[in-house]
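A protein chain is absent from this complex, but the other protein chains hold their places.
Order as written gives the chain letters A, B and C; numbering starts at 1 within each chain.
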Amino acid sequence: MIPGAFTYHSPRTLEEAMALLGNLGDDAKILAGGQSLIPAMRFRLAMPEHLIDLGGLDGLAYVREDAGFLRIGAMTREADLEAATVVQQRYSLLADTAHVIADPLVRNLATVGGNLAHADPANDHPATMLAYAAEVEARSPTGSRTIKIDDFFTGLFENALEPGEILTEIRIPAPQPGAGGAYRKLERKVGDYAVSAAAVQLRVQGGRVSAARIGLTNVSPVPLRATGAEQAILGQAITDDCLAAAARAASEECDPSPDLRGSVAYKRDITGVMVRRAIEKAAARAGGAS
Amino acid sequence: MTHLDDRFEHHSDKPDGVSAEVATTDEVRIRTPSKICGMGHRMKRKEDPRFIQGQGRYVDDVVLPGMLYLDIVRSPYAHAKIKSIDASEALATPGVVAVITGKDLEAAGGLHWMPTLMSDTQMVLPTEKVVYYAQEVAAVVATSRYAAADGIEKVFVDYEPLDPVVDPFEAMKDETIVRDDKEKKTNHIWHWEAGDKTATDQVFGDAAQVVRQKMYIPRIHVASIETCGMVAHMDKVTGKLLVYMTSQAPHAHRTVFALVSGLPEQKIQVISPDIGGGFGGKVPVYPGYVCTIVASIVTCKPIKWIEDRSENLQADSFARDYHIDAEMALDAGGKITGLRVETLSDCGAADAAANPSKFPAGMYSICTGSYDIQAAHVAVDGVYTTKPPGGVAYRCSFRVTEAVHMIERMASIAAHERGEDPADFRLRNFIRSDQFPYRSPTGWQYDSGNYKAALQKAMDMIGYHELRREQAEKRAKVELMGIGISSFTEVVGAGPSKDYDILGIKMFDSAEIRIHPTGKAIARFGTKSQGQGHETTYAQILAEELGLPAEDIQVEEGDTDTAPYGLGTYASRSTPTAGAAGAMAARKIKAKAKKIAAHLLEVGEDDLEWNVDRFQVKGAPDKSKTIQDIAFAAYTNHPQGMEAGLEAVDYYDPPNLTFPFGSYIAVVDIDAGTGEVKVRRFVAIDDCGNIINPMIVEGQIHGGLTQGLAPALFEEIVYDENGQNLTGTLADYLVPTAVESPKWETGHTVTPSPHHPLGAKGVGESPTVGAPPAIANAVVDALWHLGVRHLDIPITPEKVWAALRGARA
Amino acid sequence: MSKRMITVDLNGEATTREVEDRTLLVHFIREDAGLKGTHIGCDTTSCGACTVLLDGRAIKSCTMFAVQADGKQVETIEGVAKDGALHPLQEGFWEKHGLQCGYCTPGMILSAKHLLEKNPDPTEDEIRWGISGNLCRCTGYNKIVEAIQYAAKKSKAQDEEAAE
Partner (left out) sequence: MKIDGTHTFDAPRHAVWEALLDPEVLASVMPGCEKLERTGENAYHGTLKIKVGPVQGLFDGKVRLADLEAPKGYTMKVDGRGATGFVRADSTVKLEATSDAQTEMVYTADAKVGGRIASVGQRLLDSSAKAIIKQSLEGLNRVVKARASAETGATETDGEASTPVPAVEAPTQADFAKAVAKEVAADLIPKPYRIPLVLGVIVIITLILWYFLG
């Protein structure tokens, strides 16, 4: 499987990259990690005329806590995110997620920004970032703007980036006391997309859930927030009943398509199971357990 | 209709005199010191240094000057008429040299059709219509891989879609005919039976209990990590066709190419270099090979064709695809008295299975397995559908996996229905060790076995009764845990040539040994290793027989210009056939060596005895000549009137097949929430007779177990209702990784084959045959109390989930 | 069709070739540089037969363009043995029978090399996850795991020797 011909551009600065993107418009695609784009190109399902490789840009690969946020450079490789001490110590949901994205070799090239900007509902970061109430930084020649993750995913493989804009940073609010998170994913084998997965970030105060956000993977055309499931646990103590209610809600509010990973009925049911397990784990972590 | 009984009569009075009961031990026999490294030594593989340093040489590594590249245009329809093909844009594409269509091959003398191994016909390139998705439609030849890939995008084919025939049971209604090129307008290909129907119906009439189950053994793909490929070079000066190909049977392929192309056989050299896994997928001749050869004949240039993975998964021969309806008759005491099996074999668009030609359903009639059953009858029908042709092994002897899965599932279902432990049920019904050689009701002559010993050892090793206790406790806590047993019998090592041939070529195999004056040797064989380690095991066999250090013996295979003619490596036949040929050739050499030794020691031959690596004078062991002394003398000081040199050839035609066996026990835990099955433990006890290299045998068993796990839980080629393949990449065709694959626990018993010169049997495929039912039985064992009786493989989480739901409802 | 000159440090040797922009790294390694030890097994980044080290990280060279490796270091199986001495992983694969057909072996060894550099003393579970991007069809993985354990032990011993 050999990709079609294209012209390769390797800008050295973000400005250069944005200029190229501006000039080439829709004929160009951004090449970040390339782990989704290049296979599509090898099957000639994707045939961009120009590739703008962000690999040569400095300063877009970092993971650091700063001013109440975990800041992740868009070109940060998944493997570096997985290995980052701060992530392992303070962002369990993100650590869970980073460990189950594709396989270790793919994670050595795949980037966090690419995973998000691709806006594939089967990717793992969208749900996780929804649960974290993250925000992304978009840069364009005219300046930069912040997009709330809730507004970022606009359609199947479609995001809120304007033509000419480049995603440069993802920001996750630092966890408050009593916060905990977890990602639970059912996959057919290592490296597969989720049959269904749930990302849960919550906060437990005085034995009750004071804040909760839940994102779902690969059970809707657009990365989905399970607000119904969130409501089912908000203000509650984590009991079997409220877990069951959350699971039920998630099963109902998701909108999966049938494919080799399973029927709609199976995916709905499993989504409930994933949500339940992720909440249990998140709550346990919120309570100090890991 | 064929009766196996007729064909196997000669076994009852076999010249090699099958001994009665063969003793079973746990011991791996070692008779040579480690410097010689004969049988039984865990010798490090001689082939490994090149592989671990990236110096293996596979077909895609071959580069010839002026080489062109071939790529293939494939059909997006499962069934469609070809109205026209427009290659003008392709020919205008930079680098494209030629485009070849079915019409061109037809003009080239009917080369648009080729024979299959089952003497059916298969299109090379179509002229009228396509009959499966991803079928080869045209070939583009270009100056580079990339240009060829550009070219195929520019060949425009106008199709008129026809109704696909996907379901084999629908196909049997003949509403749409797949092969309208044939005279008989039907999709039914063949009907085949074995066993005694009347006697079988009789025992079913008298049965106290009849157990019936339908099951489907899915369509799967070998997915060797190296795909198929070829480099062909027609040298217009010498008129010689040099072919490098991914071939498990280079000699047979050379003969087929000679017959089909009409080139004289001495002008065709097939070289099968290092092969990146075969598992049966590299036995058939694929259209791509023929296109590559034709392209080289046409252009007189070297042509390289290497399949993409998606082509490999979507168009190359599949395995299995058997729809089975089985019935088992039992008496009141729980003794199996009869087995009645009807099966529909979905062959795809051509009968391109790789079975011996008299056996359209391979050795499926071995399906009475390890059990002493009074009467059995098996009937199989083959049918065409608009799916790719095939029916290759996937690491199993001809159709034995299907047979074993059926009988082992039936045994467990019967045990559960009787409310008894599946182990007890098996122990009661096993063929007893004193019954060997055992004649099965479908006519097989089992050479040796001790099924009780193997199962007992597996149960002890895994702590069977302890696990049953744990299961009972778990059940009380509503946790799902299952234990599954499979006590299989394999049948490997075809010939004997009286019954076994492929396209008329008898299934013997061969070895040729040449000992050089300095006591080093080269040995060539008619088989072809694809990872089995022949360069090491064959050397060990010869070391055992001749006393030459295995290190000093160079083993070669795969070049038809140098190796003796053989049928190749598949169906675990290498050790039973070529391995035996090596031993027999070595014994011929030994006979001559004895004469030379007698001459050198000035004694009579009768005064000599063999001792590991030398002939010594009886009673005076200090008077001796080593094999090296003798080799030197063979060229420098041989007796007057004796031919110089020390070499021999043997074409070994086995008197019978070998019947390796084993008992496997799987322990699974099931996630009741998701339906996921986790194999917690898996113990495999195998008996392949005398062991040549225990390390290599273990490796083969581990690999076979993972390839047994795969179809049990993960792998299946899935088509939609239009015959569209939905599992065309390794992202959807789920080959297990090191994470899904459990840590295998293996052990062995040793029950030598009475008729094999080394007492050895084949082993490479036993685990692929034995593992799936062990896992399936374990899953059903975990769910039986909830009313789940059977699950077809692959047992996906959703299947388990659905079964649990059904149970809850 | 757009072409350009690139220079890749291939096993310590600066290798300069003109390539099409769309040339996959694996084809640059195998065909332009002629190093055949790196293999191709799929089209979907699933099998890992094409694994090489890019600036020390194990990546799938069939899912990267050669132009992306311009100015970078690439290590292939041909570069693993140093001055005629086998790497502990190569020894381990040979000693423990970690290979059969040998086709996935170069990729496995390079994945394992990166794994051991990140985690010199991995558990069996960490090894299995660490090589989960590489498919093997022959061995059932048991002996590959043993081979990597052998290498980890051996490297540790060597380091301790060096320390003394």
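Note that in this section a contact is a pair of C-beta atoms (placed from the backbone, for glycine too) under 8 Å apart; a residue touches a chain by one contact, two chains touch by 3 or more.
On a predicted model such as this, the values are computed, not experimentally measured, just so you know.
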Worksheet, complete the sentence: The chain left out of view makes contact with A, B
Worksheet, complete the sentence: Missing-chain contact, candidates A:155, A:235 or A:287, resolves to A:155
Practice prompt. Check each of A:10, A:36 or A:128 against the chain that is not shown and name the one that touches it.
Written response: A:36
Practice prompt. For the chain that's not shown, point to the residue among B:49, B:76, B:334 or B:517 touching it.
Written response: B:76
Worksheet, complete the sentence: chain A positions in touch with the non-displayed chain are 26-27, 29, 36-37, 40-41, 43-48, 118-122, 155-158, 193, 221, 257-261
Item to complete: Extract the touching residues of chain B with respect to the undisplayed chain.
Response: 76-78, 83-89, 91, 97-101, 103-104, 107-111, 115, 133-134, 138, 153, 156-158, 161, 259-262, 297-300, 310, 314, 720, 722, 724-729, 732
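Heads up, the rule we're going with is that only the chains that are shown with their structure count from here on.
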Discussion item. How are the chains arranged in terms of who touches whom: line, ring, star, complete or other?
Written reply: complete
Worksheet entry | Taking each chain's C-alpha mean as its centre, the one farthest from chain B | A
Worksheet item: Cα centroid separation between chain B and chain C, in whole Å?
Response: 30
Worksheet, complete the sentence: Distance between the CA centroids of chain A and chain B (whole Å) is 44
Worksheet item: Listing for chain C: what residues touch at least two other chains?
Response: 1, 20, 22, 43-44, 46, 129, 131-134
Worksheet entry | Multi-partner residues of chain B (at least 2 other chains) | 145-146, 308-310, 731, 737, 739
Worksheet entry | For the chain A and chain B complex, residues of the former touching the latter | 1-2, 4-5, 43-44, 103, 186, 188-192, 195, 260, 262-263, 266, 269-270, 273, 277
Worksheet entry | For the chain B and chain C complex, residues of the former touching the latter | 44-45, 47-58, 60-61, 94, 145-146, 222-227, 274-277, 279, 308-310, 530-533, 695-696, 698-707, 729-731, 735, 737-739, 741, 743-744
Worksheet item: Considering the complex alone, what residue numbers of chain B touch chain A?
Response: 145-146, 149-150, 153, 308-310, 673-674, 676, 714, 718, 726-727, 731-732, 734, 736-737, 739-740, 796-798, 801-802
